[in-house]
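This report refers to the structure that appears directly beneath it.
What follows is an incomplete set of chains from the complex, kept in their original frame.
As written, the chains take the letters A and B, and residue 1 is the first residue of each chain.
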Amino acid sequence: MKKIEAIIRKSRFNEVKNELQEVGIDFFSFWDVRGIGKSRQERIYRGIAYDTSTIERLMISIIVRDKNLDKTVKAIIASASTGNIGDGKIFISDIEQAYRIRTGEMGDESLYIKGEEE
Amino acid sequence: MKKLLYSSGITFIIILLSGLVPLMAQEATPEPKPYIDAGNTAWMIVATALVFLMTPALAFFYGGLVRRKNVLNILMQCFIIAAAITLEWVIIGYSQAFGSSEGFLKPFIGDFDWAFLNGISINDVSPYYISQAEARIPHIVFILFQCMFAIITPALIVGAFAERIKFKGFFIFTLLWALLVYNPVAHWVWSADGWLYKLGALDFAGGTVVHINAGIAALVMALLIGKRKGLNGSPTTPHNIPFVVLGAGLLWFGWFGFNAGSGLAADGLAASAFLVTHLATATAAFTWAIMDWIFHRMPSTVGIATGAVAGLVAITPAAGFVGIGGAIAIGVIVSLVCFFAVSHIKPKLGYDDTLDAFGVHGVGGIIGAVATGIFATPAIQGAYSGLLSGNPKQLLIQLLATGVTLVYSGVITFILFKIIDKTSGIRVDDRIEEEGLDIYEHGESAYN
């Protein structure tokens, strides 16, 4: 199993979500993050300017079975890209074990619903 | 646009043909000695404060509906309108809107006599009054009350081009629009010299001057500035719905000043205006909830808040003229029409009126103005009746006033847009739209 962590633009979320569903990825989690980027933007506070440019991004975390890794990455790149600086990154890492809390199922099994396997 | 021009043209012709334009001038009867009455003044000072509150309220109503990255931009726009229009109003606006002038311009715009409120002193009695000839309010209170109307009107437009306008372009637009559109139209309808006023157009608290005026400007701006990027027409999720409700609640509260204050006295007319305002609003809110329930099996918070605002808008011009029946009818109608305007017509026409400034204020204002011509009853103010009280003329006059306002405001807005777009520019860069206006236009983010 692999973990895919993608940092994407908030405005591309709908596209990414739809594209993932297209390729059969139905479950994932996401949350708001802020990114530090190169392009500094000045902040103002009552006439004092200070520098803390952060940009809002969405972190998407998907754990997939190995065989689904490629298509998932491709789906994200295809749907999250705008071609402009700031499109974000995708990082892949290894997951040693997974459990489904409800049933206690382990491993690959915990990641799909039996009988619904695409 | 074309259609609008066309139909208002027809209306105009009908009226001319049918010779329906006698000067039903509501001339001031010679009054004994008007004096400042503490009771009326007490109410009108408070009403003025209440109308002031509507601009922050609107800021939250709108601000909650946009995405998190653009909320400060909305708040900032409303706030600077409050500041700049106040100055504009004192310096020149009041004089142009409510002052008189000589010669050809008299029915169309005031002159500069009252610029800087020149010559108006602290104990002057208001020359304008509606329901009490003698026991009046200070002139200054009337000026302030009207100032708050001048502020909120351009603030309504903000909803149309939200999330993609340059602050500088917005600001220039707003100032010019106030001078070239709001002040003249207010003069036409509300000044004792105004040609629509003399024609007998009824607009108790600002259906034509405020809502139609702002609504059509909103539509034109939305069409010209274009859609937001990357949405494919799907609506964005409001970032803070409690703020929307807070805004709607405060708007409802403040609107009691707006409508019940527009009689300029604390009397039965104020009470009646309060009653129909509250009733029409409740009806419209409830109707919208029912529509949501029917169409989606559940009523939504944004929906009921929108319905309430639509009701407030539509009852505005009618508040001093209609009774309970009229109020309920207006509430139902405006909610039904706006519901479909917003949920069916807008998506089909495909323009991006971000927060439905046209769909709610424009459409609601038109319904209100027309409904005034239908439901006005002499049971409220003896001198005024509408179609259902046997005075079809009134309806035509209302249509005319509506049409004229749509055309005038629409055309000038169009011209202003083009000029500003060519000079200082009006739409932000894609990157700024993507990352949010708050950071790039104001150097701040709302929540930290």
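Assume contacts are C-beta pairs under 8 Å (C-beta built on N, C-alpha and C of every residue); 3 or more make two chains touch, one makes a residue touch a chain.
Everything numeric here is computed off the predicted structure, so don't read it as measured data.
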item: Chain copy counts across the complete structure file, not just the copies drawn; value: A x3, B x3
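Note that only the chains that are shown with their structure count from here on.
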item: Distance between chain centroids, defined by C-alpha means - subunit A, subunit B (Å); value: 45
item: For the subunit A and subunit B complex, residues of the former touching the latter; value: 9-12, 14, 41-45, 49, 53-56, 82, 84, 86
item: Of subunit B, residues touching subunit A in the complex; value: 68-69, 229-230, 234, 430-431, 434-436, 439-440, 442-445
